[in-house]
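Only one protein chain is missing from this complex, and each of the others stays in its spot.
So, chain A:
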């Protein structure tokens, strides 16, 4: 390890540089007075101020706010749905004496969304929705399609996180609770859920992050009417990104960091 020890700090620095150089660039250029591009025209807070501009007079501010709201609504809704479904799936997979063939099939069902490239999930969804649209107009592309798409890939990740915690927990505490005549509900509510809580929160955080990070699935399923921040950015990057998009991205990162820290505190507080 000693000789490797000399290379480790270099690799760690390179790694963190690759991770943080783009974030720093975004944060720094959000204070650029220039409207777009890499020319530095002096420090300014005008783009942050402009985000709060009156939507009546400033259509641009309204669009950016709308896209940000869509991103958050999509993230929160899909996270709630996928966390519930994913946790149930993990419990169902782990806590019942399924024959090994069924267990294997369940394992595959959870693996498939993870090993499918997102562009395939997106392509399948768009083709499927195009057919289903003839059945019912509620299958039009748009926010509902985006939520469905996000939940589809999030479920597997939540199930994986929760399930690994269930494996670690083992059966002993449940058995003890049952021996002490805990009812099913009492057992779930007072034994399983408190022990599983950190993993559920962790899975939900992962799902939310993946939703914020996803572009491909939203891009394919968004339809003409609804846009999220990444789609907005993608469409406007050819002509050069305007600085207000850097400002809103910076705010979004700060917001998520605060959220993650708060959730971390909350789960720690629950455990104490």
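Simple rule for what comes next: a residue touches a chain if its C-beta (ideal position, glycine included) is under 8 Å from a C-beta of that chain, and two chains touch if they have at least 3 such contacts; residues count from 1.
Methods note: contacts and distances are computed from a predicted model.
K.L.:
According to its UniProt record, what is the protein name of the omitted chain, chosen from "Cysteine desulfurase IscS", "Flagellar basal body rod protein FlgB", "Spermidine/putrescine ABC transporter permease" or "Pyruvate dehydrogenase E1 component subunit alpha"?
P.N.:
When "Cysteine desulfurase IscS", "Flagellar basal body rod protein FlgB", "Spermidine/putrescine ABC transporter permease" or "Pyruvate dehydrogenase E1 component subunit alpha" are compared with UniProt, the left-out chain turns out to be "Spermidine/putrescine ABC transporter permease".
K.L.:
Touching the left-out chain: which of A:55, A:128 or A:194?
P.N.:
A:128
K.L.:
Among the options A:26, A:51, A:80 or A:195, which residue touches the chain absent from this view?
P.N.:
A:26
K.L.:
Considering the whole complex, not just the chains shown, which residues of chain A touch the missing one?
P.N.:
Residues in contact with the chain left out: 1, 3-4, 7-9, 11-12, 14-16, 18-23, 25-26, 29, 38-39, 84-86, 88-89, 91-93, 95-98, 106, 109, 111-121, 123-131, 148-149, 151-152, 155-156, 159-160, 164, 171, 174-179, 184, 187, 209-210, 212-216, 220, 229-230, 233-234, 237, 241, 245, 249, 252-253, 256-257, 260, 264.
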